[in-house]
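Sending over a structure as structure tokens; questions will come in a sec.
As you look at this complex, bear in mind that one protein chain is not there, while each of the others sits in place.
Order of writing sets the labels: A, B, C, D and E. Residues in every chain begin at 1.
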Amino acid sequence: MRIGGRTDQELRPMQITPHYIKHAEGSVLIEVGDTKVICTATVEERVPPFMKGQGKGWVTAEYSMLPRATQVRNQREAAKGKLGGRTMEIQRLIGRALRSVVNLEALGERSITLDCDVIQADGGTRTASITGAFVAMAFAINKLATDKHLAKFPINDFLAAVSVGVIGDTPKLDLNYEEDSKAKVDMNVVMTGQGQFVEVQGTGEDAPFSRKELDELLALAESGIQTMIEVQAGVLGPIADRIRGAQHAASQ
Amino acid sequence: MRIGGRTDQELRPMQITPHYIKHAEGSVLIEVGDTKVICTATVEERVPPFMKGQGKGWVTAEYSMLPRATQVRNQREAAKGKLGGRTMEIQRLIGRALRSVVNLEALGERSITLDCDVIQADGGTRTASITGAFVAMAFAINKLATDKHLAKFPINDFLAAVSVGVIGDTPKLDLNYEEDSKAKVDMNVVMTGQGQFVEVQGTGEDAPFSRKELDELLALAESGIQTMIEVQAGVLGPIADRIRGAQHAASQ
Amino acid sequence: MRIGGRTDQELRPMQITPHYIKHAEGSVLIEVGDTKVICTATVEERVPPFMKGQGKGWVTAEYSMLPRATQVRNQREAAKGKLGGRTMEIQRLIGRALRSVVNLEALGERSITLDCDVIQADGGTRTASITGAFVAMAFAINKLATDKHLAKFPINDFLAAVSVGVIGDTPKLDLNYEEDSKAKVDMNVVMTGQGQFVEVQGTGEDAPFSRKELDELLALAESGIQTMIEVQAGVLGPIADRIRGAQHAASQ
Amino acid sequence: MRIGGRTDQELRPMQITPHYIKHAEGSVLIEVGDTKVICTATVEERVPPFMKGQGKGWVTAEYSMLPRATQVRNQREAAKGKLGGRTMEIQRLIGRALRSVVNLEALGERSITLDCDVIQADGGTRTASITGAFVAMAFAINKLATDKHLAKFPINDFLAAVSVGVIGDTPKLDLNYEEDSKAKVDMNVVMTGQGQFVEVQGTGEDAPFSRKELDELLALAESGIQTMIEVQAGVLGPIADRIRGAQHAASQ
Amino acid sequence: MRIGGRTDQELRPMQITPHYIKHAEGSVLIEVGDTKVICTATVEERVPPFMKGQGKGWVTAEYSMLPRATQVRNQREAAKGKLGGRTMEIQRLIGRALRSVVNLEALGERSITLDCDVIQADGGTRTASITGAFVAMAFAINKLATDKHLAKFPINDFLAAVSVGVIGDTPKLDLNYEEDSKAKVDMNVVMTGQGQFVEVQGTGEDAPFSRKELDELLALAESGIQTMIEVQAGVLGPIADRIRGAQHAASQ
Partner (left out) sequence: MRIGGRTDQELRPMQITPHYIKHAEGSVLIEVGDTKVICTATVEERVPPFMKGQGKGWVTAEYSMLPRATQVRNQREAAKGKLGGRTMEIQRLIGRALRSVVNLEALGERSITLDCDVIQADGGTRTASITGAFVAMAFAINKLATDKHLAKFPINDFLAAVSVGVIGDTPKLDLNYEEDSKAKVDMNVVMTGQGQFVEVQGTGEDAPFSRKELDELLALAESGIQTMIEVQAGVLGPIADRIRGAQHAASQ
């Protein structure tokens, strides 16, 4: 039995609290089981040097964990004086995933930085970060669209992410920390509202995996992500309609 | 008129949510007006190298702000690769203040690290950190006292901190960010439950200040800190009695 | 037409020069088209701190590019004072992939470091590094097995990697730099000699991808990797038989 | 008895050697007992980025100790690759204190950097640095006033600093290293020639202190600082009159 | 007997493979015995800040060793986060030496960076780097002269370098690693084609050396360098004539 009595095909309870931090242009607290992440979106009227003069915007992300988000305290990366490889990998993933659903031309020469700070960790922090950051970004872009009268709404589709894994011989959806540490195959999947893949990252460090296992994991992920996108849409309210409108326009 | 209609002698509304982070030995969310800080206490059964073999414990603190805790986003110190001077100054202050009320011999060869992470900033983040960290530390030490049957309760007194300042010609208690940026004199005061000073840090960068102003500021701080200690005691419940007991024993 | 006249299902010409660096316990120069990587394996009779006392070995990797491996000179990471996120991501991937085919217990408390230094880059440097590093590691482990009379040969299976991608609407095998920069979907696949997946990393930054595209890419990767493993086996000669023997023993 | 037979209310012998370093726009060697600090003032015709375009100048300070200024050799911060918290705290304090007596508008868009390098340490290095840096700055600004015909002399008042502390139950002025390490309360006070406070930093790490102790310490500090300012005025000669003139003009 | 049967006055076998790396403007692989260095020359149409606006070019060098170039693996400087003193010393030497034969005015406001990456080390890596980098630079400058129609060919003379040392009481030319570690005096000499000295660096850490020893070592170095320059000229072909022409013009 999994904690909380959920089945292998079920997500943990998930909640998104909007406007969690007052200064940010967009922000949420996302809770997936005991994993809690503060996601803030900051809009700046400039782009990084490599993007200058292209008439396009940029979306990037930073990720961090509070030292005591985990069972054993982690030394701060600021104190160590450098970002670890895991952190860099995750923040590159979050940024890449979010950019896949943003029309950078429609955004204009602006940048949006998503800060994902894990205040409590219990597995799936990178996927919760993507799912929460999408909502924070949508709030910030909506504010921009309202304030600046953008010609076109720059978000083309919903986006969410989930982890799946094989424990023993059983594929399971949305692993918590304890499950994750026992999984022989571990996969993170990022998908759009239209059911297309944005990222598929599967790792069989402890044991390689078969094509059949891969197929089962992808199916589980797809069903979980659909549920998550419903939660996002509920929190976004009328903004969800603007996204659907942009998606409809883009697909024509 | 100050925000919320408070007088110059009044604190902002203050709230301490205990046990905010599940993994830590002690933790709180402290809110002082719109300033919000997560304080966690981590107990480790070892001391830093310079303390080894003395039969005494150590208490230290780390302080950080989420990038978007502030009105304008701050670059992460982890990304810059080093701690700024302000951060170092603050974390040294928090550690020093907390140690002043801990009997390090009674703690034994253990260390307690207080992580103070500001998730939303509106002035007074260092004083809120001290006030919150004291409670988180008390929870952690109480757990230790319960689990390890320490011979003596190692906390001798309550401890809280507040900022005061002179705006125009008026001394005011507990400045928010906007007030702080207009103050010509800025002072942070840390005091014990017995009304003794632990730290007095007054700065007149924009204009030097007179002895009379100093006296008025100290009086304001003292009254504010007494109120804060009442809030701490309420949250700590029976642990407050253990502190009062240790204080009584120490003063004899 | 692709450079060299190859079809979309064909690898670039690939060559592995064994024993390329005289000091290392194992080394190769791997050339995949114009991509050239020196892979060396270093055996040390100690393990990292987190592995101590478990009676198991460790395999890790480092990756770097000479500044002028690329069309435009890159600043050295040593001069910048830190490793970039891309480098960290790649070296974590190489290490993880290699460990999946090594029996760490059979290796004993030793570590093997694979240094993958790209001297000329033309796409697919991380997959060439994995494919070359596997051979360098096999030479080093074979030497160890010969010198130390290990009870069991510690490599369980072959391992190789290739990149695949979608350009326009066409899935293609083994992208060179120019193709890679035009691909809308980019995937790196690491597989064993038995045809099991070790890593699947697909990214649709410029456009999300469908399940059908994913399936086509996996099939292309599988066929390319089989060819690569034949090249590896040819270079390894009798060592290839020891790997097949260990694989046979492990599967029983 | 204190070293040299001085009373608890007496400063150590103090000497300021002007023009100690030939290249600097202003420089002194200040000796307070066995504490010796070289202070140099560098004038540059530019301001830091955050001050640009405001028509105002800037004053900043850096502080360091030679490795063998102390009884036990300290590792160089340049070798460690970062400034320690104590150094940052001190250099922020020196800069802030000096700015409090400089009219930044009258200085114009220029910056003055005070380098305080302790060549021998025996307690009170930060207060000796402030006291010496004030004189070095006055020489440099006077040279500027002479060369550039500034409309107004930019120094408004004298400035000096001293440490005070409680040893046993006795408040003492100007602690040397040995006294400092026995003090239960330690306070640094920075004051102007007019007897106003610029900084009050009192710390009771080993034991909190009462209001009465605070009052006694402030009185001791005030008397010591008056003596120090007389020494400064003697070294500055006619420049002292220009400061008094500016002070007189400012107070009207 | 020395390895390979060479006499004390003889160089190791030396080979220069031109155009070793396809992306660089000039490149070679230089092999001196078992020492192998990849040298690439990168031309950029800009100069470092301190050279701007002088109408002159700049030549600089970077040096590194692959971790397993040596018998025992060296930690990467990129992983350590800083360049070692030996590396800095060597890359400053290479840059300085190359600049001595380049007419920086004739080069125009461009910079040439020579990257010297040691892939296998067996003594004399810095002198091999200079000798190889000269050829890579000549290829790059010749390309520039061809493409940009420089008014004057900017290389004035040939340049090569060799190490010499005293082992026991015998001066020897071109030490390999094993000889180098036994030498009591160690000297690196850089000379031009005209037989003038550019750098003489002699060190007697284990024992000081006499004037007579110095004279013998200089004579050995001179003869070795002449041979090296013949090899360079052979590889450069018609470019060697352009260098001789510029040399002839400069000496008139």
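Everything below uses one rule, namely that a residue touches a chain if its C-beta (ideal position, glycine included) is under 8 Å from a C-beta of that chain, and two chains touch if they have at least 3 such contacts.
This is a predicted model, so every value here is computed, not measured.
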(message) One chain isn't displayed here. Which of the visible ones does it touch?
(response) D, E
(message) One chain is left out of this view; which of E:51, E:150 or E:214 touches it in the full complex?
(response) E:214
(request) Quick one: say which of E:3, E:88, E:151 or E:249 touches the chain that got left out. (result) E:88
(message) Counting contacts across the full complex, list the positions on chain E that touch the omitted chain.
(response) 82-86, 88-89, 91-92, 96, 99-100, 157, 187, 191-192, 194, 196-211, 214, 218
(request) Kindly note down the residues of chain D that lie in touch with the hidden chain. (result) 21-24, 27, 34, 38, 40, 42, 44, 62, 64, 66-71, 73, 76-83, 87, 113, 115, 117, 119-120
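Simple rule for what comes next: only the chains that are shown with their structure count from here on.
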(request) Can you give the shortest number of steps from chain C to chain D, where adjacent chains in the path must touch? (result) 3
(request) Check every other chain and keep only those touching both chain B and chain D; list them. (result) none
(message) Applying the touch definition from the top, give me the chains sitting in contact with each of chain B and chain E.
(response) none
(message) Can you compute the centre-to-centre distance for chain D and chain E, using the mean CA position of each chain? Integer Å is fine.
(response) 52
(message) Could you work out how far the Cα centre of chain A sits from that of chain C, in whole Å?
(response) 29
(request) Enumerate the residues of chain B that touch no fewer than two other chains. (result) 81-83
(request) Considering only which chains touch which, label the overall pattern as line, ring, star, complete or other. (result) line
